[in-house]
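Attaching a single structure in C-alpha cells format; questions to follow.
Yeah, one chain of the complex is gone here, protein chain that is, but the others are all in their spots.
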Amino acid sequence: MNTTIKSAATATALSIMMATSSLADDLKIGMVVTLSGPPAALGQQIVDGFQLALDQKRGMLGGQSVELIVEDDELKPDVALLKATSLVEREEVDFVVGTVFSNMLQAIFKPIVQSETFLISPNAGPSTFAGKNCNPFFFVTSYQNNQNAEVSGMVANKEGFKNVFVMAPNYQAGRDNVKGFNQTFKGTVTDEVFTPLGHQDFSAELARMSTSGADAVFTFMPGGMGVRLVGQFDGAGLKDSMKFMSVFTTDETTLPGQKDAAVGFLAAGNWAPDMLNEANKAFASAFEKKYGYIPGGYAMQAYDTANLIDSAITKTGGATDDKDALRAALREADFTSVRGDFSFNNNHYPVQNFHALKVVKRDDGKFHTSFVRTIVEDYKDSFAGDCRM
Amino acid sequence: MDRGVLIGGIIFGLLLAMPVILPIVGANYLSGLLIKAMLLAIAALSLDLIIGHGGMVSLGHAAFIGIGAYATAISLENGIEEILLLFLIALGATASIALVTGVLALRTSGVYFLMITLAFGQMTFFTLTSLAAYGGDDGLTLWSLATLFGSDIVQEGEGLYFFVLVILIFTWIGVWRISRSRFGRVLKAARDNPKRAEVMGYPVARYQLIAYVIAACIAGISGLLLVQYAEFVSPSIAAWQRSGDLIVAIVLGGLGSRNGAILGAFFIVIMEEFLSSIFHEWRLIYGPLLVLLVLYAKGGLSDLILPKSSGGGA
Partner (left out) sequence: MSFTLFLILCLNGLQYGLLLFLIAAGLTLVFGVMGFINLAHGVQYMVGAYLIFAFTALTGNFWSALILSLVMALLIGLLLEYAVFRHLYERSHLDQVLATFGIIIFLNELAKVLFGPATLTIATPEILSGSIQLTEQLRYPVYRLATIGVGLAMAIALFLTISYTRTGMLIRAGSTTPEMVAALGVNIKQLFRIVFGVGAMLAGFAGIIAAPIFAIEPGMGDNILIIAFVVIIIGGVGSISGAFVAAILVGLIDTLGRSLATELLSFVFDSSVANQIGPALASMLIYILMAAILVFRPKGLLPAKGAS
C-alpha cells in the first residue's frame, strides 16, 4: 500500500517534472499573416501549409513540441505592428513567421529583429531587406519579389515574343515586377500601364491591348484583380489574338474563380503542385487530402519554412538560446525542399531554380499551374551584392 | 472640484502608474497598446475642438496626421533627428496646408463641410501614395529615429511612453482652456447659431479658421509621435477610414465633453484588443455594440460615467 502510494507519488512528481521540462523546452512560433479581407485566402494557405508539416511531425519541430500562435494583420500596418510586438514581448516567441505582403513585413520588421527574434518570411521578399539593410535575424523562404518577373522576361524571350504589353497595379510590388520584367526581356515593350490597386474594370486597358499590336501581355494582378482581369480578358475575346503571361495572377488561390478562362495561360515561379520529385508528390497529395484544395506556392513555402525550422532545431539539439548557433543552423538549410534544390544566399534570400508554368485543367475539373520547363537554375537575386553579411 | 477634472485626473493617474503596474502583473506588452491609444486620444481631442466645440464636422482629419507623419519621416530620412526641430517642421507643414484647405473648406458648412474636407483628405492620401521615393503605397521603414537634445530617451520604452503621456496631458489642458476662453465661447456661439454670432460682431470665419488650423497642428504632432512609435509610416494612416475612426471615438466618448475624446479612443483600442483576443469574428459583436451605444447612451461614454456632466455636450 505504502509503496504504491510512494511510487504513485514519484510517478506524479516525475510526470510533473517532465511536463515542466517539456514546457520549458517548448518551441514558441508566432505567425503574422493576412486572414481578413479579400486576400485572406493567401494567409490561409500559409497557415495550412505550416500546420500540415507540424501535424506530419506530430506537433514537434526538431524534437520540440511546438506552440503555434497565429495572428491576423488585417492588412493594416498598425495592426501588424501591434500583433508582432505582442508576439515578441508578451509571448516571447522563438520565431516569427510572416508575412504575406511586403508592406506588412516593412511594418513588423524592425521591432522583431531588434528584439533578436528570428523572422522568417514565407512569402514577402522585398528588395528593401535584400541589399544593404539585410539582417542576421531575417530569412526568406520564398523568393526576392523581382525574381518571378525577371524569369517571366526570360520566358517571353524563350517563347519568341517580340512585342509585349506590360501592366501592373500602381504600388511598390507592381512597379518592382514591371522593372523585373523589363530587365530581362529582350523584345519591345509596347505599353507600360499602371492601374490603381483594387482595379475593377479593365475594359479600357483591354481596348489599349487590342490596338497595341503586341503578341503577348505580361501582368501582375494578385487576388481579386486577377480574377476580374482574366474574366474580362476572356470576355473581350482577346484570348485568340494574344498570349497571356503573368505572375501571382493565375495561381491556385485565384484559379477557382477564373476557371476555364485561364487555361493555357503562362506563368513563372519557383514551383508547381505537379512537380515530380518525391517530396513534392507526398506534400501535394497529403495537402489536398487534408484541406480539400490544391496547394499554391504560399502553402508550399510555409511547409518548407516549417521544415527549415525543424532542421535547424535538430542541429542545435533543441536549444534556441545561442542565437549564433541557431543562425548557423538555419543558414545551412539542411532540409528537403519540395521545390528541389534550395540554399540561402549571403543575404538569407533563397538560391533556387525557376520554371515556366502553364495553367491546366485536371481530369476532376480542378485547375492548377503545371510545370513546363526549368528556365534558370540556382538563380540569385540582384541585391545580395550590397549585403555585408 | 470639477468632476470632469477629477475623472481626467484619475485617467492620467492610472496612465502614470502603468509603467510600474504592468511589469508587476506581467503585462509589459500592453504599454505599446496604451501608447497607441494615447496617440489616438491626442488626435481625437484635436478633432473634438472643431467638431464638439466648433460644430465643424471634418472627415479629412487623418490627412493632417499623415502630413505630420510624412513631414517627420522625410526629415528623418534626410538626417534631421532633433525632435524639437521635427516639431517645428511638422507644425509648419500641417499649419500651412490647413490654412489653405481651411480657407476653402470654411466657405461651406454642415454636410458640405464634411464632404469638402473628405475631398482634401483624399487628395492628401493619393499624394502620399505617389511618393515613390518614400515608399509609395508600401510605406517606409525608418532606420533612424528622433532624439531629444541628442539623447535617445524618447525613442522607445518608458521614455517614449512618458513623452507621449505628457503631450496628451498638454493637449487635454490646452483644448479645454481654448474651449473655455472667449475664443472658445465664440466658436460655440457660431456652432449653435452662426448668424447671431456674426451679427454680434464676432469675426466668426476667422475664429473657425484658427480653430481648424490649431486642430490640424495637434493632429500633425500625433502623426510625428506615431512615426516615432511605429518606426514606420504608410499612406494608410491618412485614409478616410482613419478619419472615420476619429469621429467614432469622439461621438462614442461624448462630443465636446472634457474627457469624451480620451474615453472614446481608449474604448476603441481596448475593445478591439479584448474582443479580437477572445473571438476572431469580433466585429460581429463590435458593430451591433456601436448601434446599441448610439441608441441607448445618448451623451456618449463620458455621460455614462458621469451623468449630467458639467462640461455639457453638444
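All chains are identified by letter, namely A and B, in their written order; residue positions are counted from 1 within each chain.
The rule we apply is simple: a residue touches a chain if its C-beta (ideal position, glycine included) is under 8 Å from a C-beta of that chain, and two chains touch if they have at least 3 such contacts.
Only a predicted model underlies this, so the values are computations on that prediction, with no experimental measurement involved.
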Contact residue for the chain not shown (choose from B:V248, B:I270 or B:L304): B:V248
Residue in contact with the excluded chain [from A:D201, A:E332 or A:D386]: A:D201
Residue of A:G131, A:G187 or A:G231 touching the missing chain in the full complex: A:G231
Candidate in contact with the missing chain, chosen from B:F120, B:Y207 or B:F267: B:F120
Where the unshown chain meets subunit A, residue by residue: 35-41, 170, 192, 194-196, 198, 200-201, 203-208, 210-211, 223-224, 227-228, 231-232, 235-238, 241, 253-254, 256-257
Residues of subunit B in contact with the chain not shown: 51, 57, 104, 107-108, 111-112, 115-116, 118-120, 122-123, 126-127, 129-130, 132, 240-241, 244, 247-248, 251-252, 255, 281, 283-284, 286-291, 293-295, 298, 314
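Assume only the chains that are shown with their structure count from here on.
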Centre-of-Cα separation between subunit B and subunit A, whole angstrom: 37
For the subunit B and subunit A complex, residues of the former touching the latter: 27-29, 32-33, 36, 129, 132, 135-143, 230-232, 234, 236-237, 273, 280
Complex contacts: residues of subunit A adjacent to subunit B: 35, 72, 76-78, 81-82, 85-86, 89-90, 102-103, 106-107, 109-111, 126, 128, 133, 170-173, 175, 197
